[in-house]
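Take a look at the structure below.
Complex shown without one protein chain; remaining protein chains in place.
So, subunit A:
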Amino acid sequence: MILKKIEVNINGRDYCLDVEENLRLIDLLRDKLKLTGTKEGCGEGECGACTVIMGGKIVNSCLVLAFQADKSRIITIEGIEEDDVIKNSFIEEGAVQCGFCTPGMVLAAKSLLDKNLNPTEEEIREAISGNLCRCTGYNKIVSAVKKAAKLKRGGDGE
């Protein structure tokens, strides 16, 4: 197996790694670095459970080969700060049920709110459209993102 050397920054930490050329980014994160907050739901880019932020954009880490992450900055759910507004809103709005979609949802929401602090409901639904949830029916997730946006704008979230 051919190994490729990559330099990648994950959650603020620099890594220099030798990776197999067919290794997926999700396997690097989960199997090698034990960042298991990134979930695999389908392995083919349909469900979004493996969402991470790479170079400021959300990607399905099951569709990215590890060597493609060379020289990039990656944020996984473990890289979101402890008392994050989006995470707290998800908890408070009841947007978390089985939790398997949650890390990807939180990152998709973060990616939206990093660019747009005043999203319409349609924009929120569009932003999480690549992330499937089988428990909530999405409404509470949308409420959580709305609340987080408001809190980030300086409102009280109500």
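Convention: contacts are C-beta pairs under 8 Å (C-beta built on N, C-alpha and C of every residue); 3 or more make two chains touch, one makes a residue touch a chain; residues count from 1.
Throughout what follows, contacts and distances are computed from a predicted model.
Chosen from "Permease component NupP (NupP) (PUBMED:21926227)", "Sarcosine oxidase subunit alpha", "PspC domain-containing protein" or "Xanthine dehydrogenase, molybdenum binding subunit", the protein name that UniProt gives for the omitted chain reads "Xanthine dehydrogenase, molybdenum binding subunit".
Within the entire complex, the positions of subunit A that touch the omitted partner chain are 30-31, 34-44, 47, 49, 76-78, 80, 87-88, 90-92, 94, 96-103, 106, 132-135.
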